[in-house]
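A protein chain is absent from this complex, but the other protein chains hold their places.
Naming follows writing order (A and B), and every chain is counted from residue 1.
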Amino acid sequence: MSYAINRVTVPVSVDEEKCIADKGCTVCVDVCPLDVLAIDLAKGTAYMKFDECWYCMPCEKDCPTGAVNVDIPYLLR
Amino acid sequence: MNATMSSVLQDEELLARLNDADPGVRRIAVMDLLDEDDYDQVEPYLINALSDADASVRAQAATALEGFETTEAVETLLHALDDGEMEVGRAAAQSLAELKDPALGALLIPALEGAQGATRAAIFRALRELRVPAALEPALSSLADEDAAVRESAVGVLGYLKAEQAVLSIAGLATGDPEPSVRRIAIGALGFAQDMGQVLPAMVAALRDEHWLVREEAAATLGKLAVPAGVPNLITAMGDDYWQVRLKAARSLGRLRSAEALPALFEALFHEVSNLRKEAAVALGEIGDVRAVPFLEQAMKDPDPDVRKLAGLALSRIAQVTHS
Partner (left out) sequence: MNTIEMEVDVLVIGGGTAGPMAAVKAKEKNPDLRVLVLEKANVKRSGAISMGMDGLNNAVIPGHATPEQYVKEITVANDGIVNQKTVLAYAQNSFDMIQELDKWGVKFEKDETGDYAVKKVHHIGTYVLPMPEGHNMKKVLYRQLKKRRVEVTNRLVATRLLLDSNGAIAGAMAVDCRTADFYIIRTKTVILATGAAGRLGLPTSGYLFGTYENPTNAGDGYSLAYHAGAELSGIECFQINPLIKDYNGPSCAYVTGPFGGYTANAKGDRFIECDYWSGQMMMEFYRELEGGNGPVFLKMNHLAEETIAQIEEILHSNERPSRGRFHAGRGLNYRDGMVEMHISEIGLCSGHSASGVWVNEKAETTVPGLYAAGDLACVPHNYMLGAFVYGKFAGESAAEYCATHTLPPVDAGQVERERARVWGPLNVTDGLPPSQVEYKLRRMVNDYLQPPKITRKMEIGLQRFAEVGEDLGRLSASNPHELMRAMEVHFIRDCAEMAATASLYRKESRWGLYHYRADFPEKNDEDWFVHVQLKKDDQGEMTCFTRPVDPYVIPLDEEEKTAYQKLRIVKESAIA
């Protein structure tokens, strides 16, 4: 069996200027009920790793610097 | 676990971050303290963080101290109310407002001494939910404070205390305060009163207040007080310009079971605002007078199904009352 790669737009975006993951913050990653966010260790910022979003917003609300934005997934918009 | 063990955090990595040179790192470390298992261990570190050089760390610590109901935590937060940075004071006020242990009220009262403006208002906001009797005197003496936020929070304390000896003062504020928001809270705060002689004139005056929110609160509170002498004024309020006021008046007339109110309610049953028609139908059911039957039967043809449903319920209620 072989696999194809499909591109998708993701609803959660992170402002890399504001994100303070490099200071030890993992709030958005911690609070996501679906565990779809992760920290990019090379960049020191959070990002959406899996397109499995419930647009529930704790990541945005709990972010201490207002770096996270949750949009409605494109399929629902 | 021995005493020394339980007083010191063992998490080396977290301790290092709490002392990091970068305030951003310290702030995150303060947040992470709440994930530790032993909150008795955590508390001293949070208190310590409230004297951090960086305001964002202090504000984070003030927020994190919410729910730590100890003398030390409360005193630290009280102190933080006067922090030069606004965000710290605001966070401390918010955490204090969440206090639930009435025993801590004793700490708040002396702090009122010398406290002015926002700080004083924050302490009163914290005292409201605690319902500490000792808050009565300072709250009463703050009703004439020049800061509206102080008057608002002080009268809030008195309402929650349901202190009969404060009724006259609250009533005075309800009619005389220059701020509508203060007058509204004061009127609502009278909802516990027993002595109608003192309350009724204030309610009557409030029903004629220039601000509709005050009139609405008065119309609702008269129903809660269940004072029959208020009926004529509620009937007058049924003609208020604002439907919200009329709605509460109708609701209160139902709670008062006032037959006097029938004609006004019959009229309201066919008013253009359907919310009011609904409330009138409910009230007529509560009053339970057979004279309402033909009007309610007509309301059964109302275009709004909620009105029809409630008219139906009112009719069956009147039938029950007359049979028993």
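Basically, a residue touches a chain if its C-beta (ideal position, glycine included) is under 8 Å from a C-beta of that chain, and two chains touch if they have at least 3 such contacts.
Predicted, not measured: the structure shown is a model, and the values here were computed from it.
Contact with the omitted chain, checked across B:G159, B:G230, B:G254 or B:G285, is made by B:G159. Of the candidate positions B:G24, B:G105, B:G188 or B:G285, contact with the unshown chain belongs to B:G188. Residues of subunit A in contact with the chain left out of this view: 1, 3, 30-35, 49-50, 52-58, 61-62, 70-73, 75-77. Hidden from this view is one chain, which touches subunit B at 34, 37-39, 67, 98, 100, 128-129, 131, 156, 159-160, 162, 185, 187-189, 191-192, 217, 220, 224, 243-244, 274-275, 301, 303-306, 308-309.
The rule is short, and it goes like this: only the chains that are shown with their structure count from here on.
Centre-to-centre separation of subunit A and subunit B, using mean CA positions: 38 Å.
Interface residues of subunit A facing subunit B in the complex, by the touch rule stated above, are 20, 23-25, 27, 64. Every residue of subunit B that touches subunit A in the complex is listed here, in rising order: 17, 22, 24-25, 27-29, 31-32, 60.
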